[in-house]
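One chain of protein is taken out of this complex; the other chains stay put.
Just so it is clear, A and B label the chains in written order, and each chain counts residues from 1 on its own.
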Amino acid sequence: MAGGAAREARNRGRARAPAGPGVSVSPVSRQEVAVRINGTVYRDEVDVRTTLADFIRGCAGLTGTHLGCEHGVCGACTVLLDGEPVRSCLMLAVQADGAEITTVESLGTPERLHPLQEAFRDHHGLQCGFCTPGFLMTALAFLREHPHPTEAQIREAIAGNLCRCTGYQGIVEAIADAARRMHGDG
Amino acid sequence: MATRYFGAPIPRLEDPRLLTGRGTYVDDITLPGMLHAAVLRSPHAHARIRRVDVSRARQAPGVVAVFTHADLPPALAGPLPKLIPHPALVHHKTQYALAADKVRHVGEPVAFVVADSRYRAEDAAELIEVDYEPLPPVVDLEAAVRPDAPLVHEDIGTNVCAHYTQRVGNVEEAFARAPVVVRERFVIDRGTAAPLETRGVVAQWDPRMRQLVVWDSTQAPIPIRNGLARLLGLSQAQVRVVAPDIGGGFGPKIMMFYPEEVLVPCAAMQLGRPVKWIEDRRECFVAMNQEREQIHDAAIATDRDGRILGVRTEFLYDAGAYIPYGLIVPIVASTTLPGPYKIPAYHCEFRAVFTTKTIVSPYRGAGRPHGVFVMERLLDRVADQLGLDRAEVRRRNFIQPHEFPYDVGLIYQDNAPLVYDSGNYPATLDKALQMIGYDRWPEEKARYRRQGRYVGLGVACYVEGSGIGPYEGCRVTVEPSGKVYAATSVGTQGQGHFTSFAQIIADVLSVPVEDVVVTTGDSGAFGWGTGTFASRAAVVAGTAAHLAAQAVREKALKVAATRLEARVEDLVLEGGRVYVRGAPARSLTLGEIAVLANPLRGTIPEEWEQPGLEASRYFAPPRGTFPNGVHAALVEVDPETGLARFLRYVVVHDCGRVINPKILDGQIRGGVAQGIGGVFYEKLVYDSGGQLLTQTFMDYLLPTAMEIPEVEVAHLETPSPLNPLGIKGAGEAGVIPVPALFAQAVEDALSEFGVKINEMPLSPSRLRDLIRAAGPRSSP
Partner (left out) sequence: MKPPPFRYAAPTSVDQALALLSAFGPEAKVLAGGQSLMPLLNLRLVRPGVLVDLNRVRELDYIREDDGEVAIGAMTRQRTAERSALVRRLLPLLADALPLVGHPPIRTRGTVGGSIAHADPSAELPAVLLALDGSVVVRGPAGTRRIPAADFFVSYLTTALAPEDLLVEVRFPAHPGAGTAFMEVARRHGDYALVGAAALVRLRDGRCQGVRLAFTGVGPTPVRVAEAEAAVEGRELTPAVAAEVRKVVAARLEPDSDIHASAEYRREVAGVLAERALRRAADRAREVG
């Protein structure tokens, strides 16, 4: 982590607003950021080059978001930014200042899985588990927009996430089943 | 023994943890005061190092230390250990922790920077000045064996490090009298395993405990522990190596020692602070071992009915710059080639060749895809030449079910005779043909053509060596809580060992599977073992778990017999309790027995062997067990664009008795997906200077959910006689026949163009080349 030691979230308020449009801005090397992740605001002063992924893993200590390629292809680091899926390796932490991030840790717990997670377990949608958080976050956003998807839609939706273990079949079946669990047969 | 879990498709016990982001991969480990390392790697394929100047790097912000070869302790300055020697491997050259005076491939480590963040470690690595004298690269495999080739290792005077031949029968005579002889050249190019988690190492030296703890994304924690102890001058008890959750391995994570596996612990000890190094994706492309490159000149001789009289192959095996892992891959390739067929005369001969490319060691399949590609392609040519049905040619040559055990006449990778233990090859083929609709195929193909579509069918057979020794072990302990703890050193990279081993143990001890907690890959939990490779974990460690659980069961009965004043034969273990047959009230729980087995007073009877309700057992199979399978698929090709896609994919697999069908199917499907990647998407491309042009996932193309079809899987169960559970390995099965199958299907789809496929992988562009070259009918 390029920034200092992780700081505990101190409040649940909104991060400060950026400078107004009339003011001139000067480039900086370090900047304080406040990012709300899964409802908790994490503040830290970071080197501006710190990626959002490293902020989530390092400063916030949420290691469920994984780094598989750091160039935006594998999708393992996918999180939701204000509800939309993004690659957290292709954003800077400073860009997420004031934003709302959702990571895999916001879903269920081992004792009480989210229906999407249950479906992944029941359909053997994971093996090593490394790509899984990225798939879950991608699927979560996808199912919100497509509550009753076809198999072809599912495959296209997850084509930006690489899995090296499963051959995808269990993942596709899991997402289809999760749609039924979450939204009924429609 | 009541079988409740063995064979049941139960969901995996590890999944809730992994699904909620609570797995612990190496990069998830953060320790107080931890430093971060970056490696400066060679930008040259081949160069002499004249000078390394790290003075600016040492001054850079946040830098704590910079190591070059000159800074290494003597034990780490020489070549790293030679693994798996072989009499034919006369030049067993191994890699260095940091390059001494020469670099031999792009990506070879030259310096090791430790700083307070990875960002700053990378900044500092850029400040290191290395004066390289470029030397001629050795890239092309055939050029590398010519007498005038530049030498990768000058002192041995050749690039050929091994030349090995195995023979069965009189091959010359077989070819001399054969009415049908086909000769072909087959080329398979380089690929990489590309696990989603790259390699990584975290090490912590505790000066008070005088203990080194290493978290390593490895498939072989125990050999790493043993080697580190020797290299660092510690006792094995002072070193604990943990392979935590591993984000995929597929072979290359078994190589020991990768330079970083010694550099990180060494730096942690010297600096007195924990050190983390995580391989980034670009490093993974140049610094993690690769595989697949082989060139076979092969021939087959048959009678007029297509019955095999003899087969021969002479091939070149690209070892890369060093050959730490020995000759496993080419031996596996040459011994997998005979497959399910009776081959009275066989000659296989290979040369292992140094090139200035990344080191080669097994990647899922490990030579098996090559052997199967050569054999199946040869049989396809025979079928073409004789006008025979391709399935019929195979059927005529199958080893028959009554002929087991079947001695192929070769020595396998485990140095034991290659003897197939069991199987029913005709039944496997018949099932696959039935599933893919082989009988109706001519009409189906014609129907597609009427629609303007070019669809081909492929079918390929294989026998896979699995479950080899030397041994694995497992300790099973019932604690007073009644929970069962099992530990084996075999690590897991997603294969579901936490569940499949628990299923085996739960059945023997008659407890709920959720009450069996399995620990894998931690030398602190179980200190003997070799690793997860060669589709062996379920067979070897699974059997050890079974034996250990049985020993615990016997002990539970003995201890209970004393307390319940009954004979062992009159006791029943059921539902986690031992009771007297006919008097269920006279009972003890396993937890109560565990307390009795570890008394505070009194004594331990000799027949209890040891205190506690615990036993360790080892399983050391004298030789491997041999699953087999047939894959069949329909592939559609667009001859104008060269695009190809799988319409259907069918697998019939026989790996003996099945522990967990859900897990097994996952292994098969994942293997098929990697196979499909390896035939049409993934290719490592080196330029003539030895630069790897494919160093990102933008250029090295892993298939996605859009490219991988649904895979229909069926199982036959021919038990192995070599272990009490009757199981065989399955980890590599999916990947093995895909090149052979794909080549045949594409040829079938393009039959009217007369395209011949003797190479893998293909691409749309390459397929167009072949269509164009096939002749004047190439413009549809």
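Rule of thumb we're sticking to: contacts are C-beta pairs under 8 Å (C-beta built on N, C-alpha and C of every residue); 3 or more make two chains touch, one makes a residue touch a chain.
Only a predicted model underlies this, so the values are computations on that prediction, with no experimental measurement involved.
Participant: Going by the contact rule already stated, which one of A:85, A:149 or A:167 would touch the omitted chain in the full complex?
Facilitator: In the full complex, the listed residue that touches the missing chain is A:85.
Participant: Looking at the full complex, which residue from B:290, B:704 or B:744 touches the chain that isn't shown here?
Facilitator: Considering all chains, including the one not shown, the answer is B:704.
Participant: Of B:237, B:583 or B:685, which one is in contact with the hidden chain?
Facilitator: The missing chain is touched by B:685.
Participant: For chain A, which residues touch the unseen chain?
Facilitator: 2, 18-29, 31, 47-49, 51, 54, 70-72, 75, 78, 81, 84-87, 89-92, 94-95, 138, 141-142, 156-157, 159-161
Participant: Name every residue on chain B in touch with the hidden partner chain.
Facilitator: 118-119, 122-123, 126, 280-282, 640-643, 681, 685, 693-694, 696, 698-699, 701, 703-704, 706-707, 763-765, 768-769, 772
In this text, only the chains that are shown with their structure count from here on.
Participant: So what's the Cα centroid distance for chain A and chain B, whole Å?
Facilitator: Chain centres of chain A and chain B, defined by C-alpha means, are spaced 31 Å apart.
Participant: Sort out for me which residues of chain B touch chain A in the complex.
Facilitator: Within the complex, chain B contacts chain A at residues 11-12, 14-25, 27-28, 30, 117, 119-120, 193-198, 245-248, 250, 280-281, 493-496, 662-663, 665-666, 669-674, 696-698, 702, 704-706, 708, 710-711, 734.
Participant: In the complex of these two chains, what residues of chain A are touching chain B?
Facilitator: Against chain B, chain A makes touches at 1-2, 47, 49-50, 57-58, 61-71, 73-74, 76, 103-105, 107-111, 113, 117, 120-122, 124, 126-133, 136, 154-156, 158-172.
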